[in-house]
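Accompanying notes for the structure given below.
A single protein chain has been removed from this complex, and every other one stays in its place.
Order of writing sets the labels: A and B. Residues in every chain begin at 1.
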Amino acid sequence: MVLAGAWILVAIFVPLIAPYDPLAQTSLLTHPPSPAHLFGTDELGRDIFSRVLWGSRLSLPIAFLLVVAAVAVGAALGGLAGYFGGWVDEAVMRTTDFFFAFPTIILAMAVTAALGPSLPHAVLAVLIVFWPSYARVVRGLVMSLKQSDYVSATRLLGASSLRALVVDVLPNVAGPVLVLATLDLGNAVLLLAGLSFLGLGAQPGPAEWGSMVNTGSQYFEFWWMGTFPGFAILSVVLAFNFLGDSLRDALDPRSSWSVQRAARPGAGGGR
Amino acid sequence: MSLLELRDVEVEYRRVGQTPLRAVAGASLSVDAGQVVGLVGETGCGKSTLARAAVGLQATTAGTVLFEDRKVSPLGRRARSRKEARLQMVFQNPFSSLNPRRKVGDQIADSMAILGLVPPGKRRERVAQLLDQVGLPANAAERFPHQYSGGQRQRIAIARALAAEPSVIVLDEPLSSLDASAQAQVANLLKGLARDLRLGLLLISHDLAIVRHIADVVAVMYLGLVVETAPTRRLWKAPMHPYTEALMEAIPRADGSGWLPEGLPGEVPDPAHPPDGCRFHPRCPYAFDRCLSESPPLIQVRDGRTVACWLHAAGAEERSPSTFAKRASAVADQVDRV
Partner (left out) sequence: MNALLSVTGLCVRLPTSAGLVTVVDSLDYEVETGQVFGIAGESGSGKTISVLALLGLLPEGAQVEGTAMFDGRDLLGLDRRSLRDVRGAEIAMVFQDPMTSLHPMMTIGRQLTEHVRYHLGFSAAKARERATELLHQVRIPGPESALAAYPHQFSGGMRQRIAIAIALACRPRVLIADEPTTALDVTVQAGILRLLDGLRRQSGLSVLMITHDLGVMSSIADWLTVMYAGRVVESGSTREVLGHPRHPYTAGLLAALPRPEAAEDTPLRSIKGSPPAPQARPDGCAFHPRCQYARPSCLVDVPALAGIGDRRRLACPVDPLAVPV
């Protein structure tokens, strides 16, 4: 959690921390790490440390927006499918089936290749790849929650189906979805970087980690060029994974709760 | 004129690759204003299904359900109207019948907003009033359900139902998951509400003993059928159906006397394959030949009582089987599945 927080702070304050302009080229070409350039310089003399820091400005907000969009689309469609069933459900499910038939990377690659390699297209590709999982999850949750007594109760009190869905079901779906979304932030960063690494996303130039690793792989003897951006990706993904895990634990019954349950053996009678 | 009337209601479930299950095979009851009707039965008798059918959460396969003289339609896409919402339900499990993520006050005020019963400015006051009526402090409105015990949550559920200004409330085992103390408190509350607000209550329970303290009229169900109905006092004085008699004899007494209650032989049969003739005959101590082949209809006997048993003829005097009927010497143990 601390790590994730740190990265977010970096992304916000980067103009103040980064010692160099990420695009500024110096004369120190492919210089190994030194006190002046902590991570060394790349083939155009740009400071890698600064570029790594600036990369967070690119990757983090995009990943965040990506996940939010995927959740929005997936939850909306999944919620409607789960609650209303019938043909709506069929339509949504068959669509998600179609997307699930393809391995994630392949699909993302196909979309970007078709649209033309660029960062915006890569973002769209990741969105397309991510939303079906949310649709599935939300649909499942909605289907089980709509049977609950409190939903029945609210319908008896005069609520319309839609109101029951929005006011009663969805807030209870939010928990598990939030956990998934947080874990997915790491995945989004990874997938985007992966696409850029393959040359299908961000093109070399702006400081984007994936493309930096790509360039670095071409200049293998200058190990610092690819390694540091790679570590950045690793640490961000790990950070969000841990965050997601902590969130899941926080939302789950805590040990004190389960001890309380053990200490209060079932109230009264009842079958 | 009864507020809630169920006539020959049947509920059958279709199952894939199996025989259909008739959870309710023909039940009739009615609830008047200010009257508490207790529906008692054990596992597999269909009482919960009947309760859900009574409010429209479950569709009926036959028979009619009338509320305030209008047919109750099963809950579909369409939202319930104000008139339809005068029929409310309180569920068995107080832990799942309240939305864990919404404040208590908001949930109680739901019907006021949806049905337009109370203008926005007055809602807080009304919620406080309802909480007071069920014996909870006004600040409960700002809290969440998980901060309350089972008994308190049940009261919140009752307050929520009352907010819709109902004339009849169906309660599905409202006391089952509560401690003895909470049971007594909620039981007294319900009795008071029925009396003070002239509410009709249909109370479903497996506990005959506690129903005795709350209900005016008791209906006993066995394997999908109502087998006896009577005013509470008369039922306890002289149960007419052998099953009712057995139910009473099975209730333990907490007096330290060491008296062990008598149970019933065998087990409740699978509702999908009920016995021929009278459904109770395999376990009945008084069964005779007619019981094996013909199913007794629910008939009127004296003093506003009904019973479905070949031991009693129409218009008969009220008397329990143990006082006059012959106990069969060997009763075959009904073994259901194995």
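The rule we apply is simple: contacts are C-beta pairs under 8 Å (C-beta built on N, C-alpha and C of every residue); 3 or more make two chains touch, one makes a residue touch a chain.
Predicted model only: the values in this text are computed from it and were never measured.
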item	value
Touching residue (missing chain; options B:Ala62, B:Ala209 or B:Ala316)	B:Ala209
Residue of B:Tyr13, B:Trp236 or B:Trp310 in touch with the missing chain, whole complex considered	B:Trp236
Residue in contact with the excluded chain [from B:Thr19, B:Thr43, B:Ser81 or B:Asn139]	B:Thr43
Touch criterion as defined above, residue of B:Glu262, B:Asp276, B:Asp303 or B:Glu317 at the omitted chain	B:Glu262
Selected residue (touches chain absent from view) among B:Ala184, B:Ala272, B:Ile299 or B:Ala316	B:Ala184
Residues from chain B at the interface with the omitted partner, ascending	42-43, 149, 151-152, 179-185, 187-188, 191, 206-210, 212-213, 232-233, 236, 246-248, 250-264, 267-268, 333, 335-338
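Here is the rule we use: only the chains that are shown with their structure count from here on.
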item	value
Inter-chain centre distance, chain A versus chain B - centres from mean C-alpha coordinates, in Å	50
Residues on chain B engaged by chain A in the complex (per definition of touch)	43, 55-57, 75, 77-82, 84-85, 87-89, 91-93, 96-102, 107, 110-111, 114-115, 149-150, 157, 160, 163-164, 173, 176-180, 182-183, 206-207
Of all residues in chain A, those that touch chain B in their complex	148-150, 152-161, 163, 167-168, 171-172, 267-271
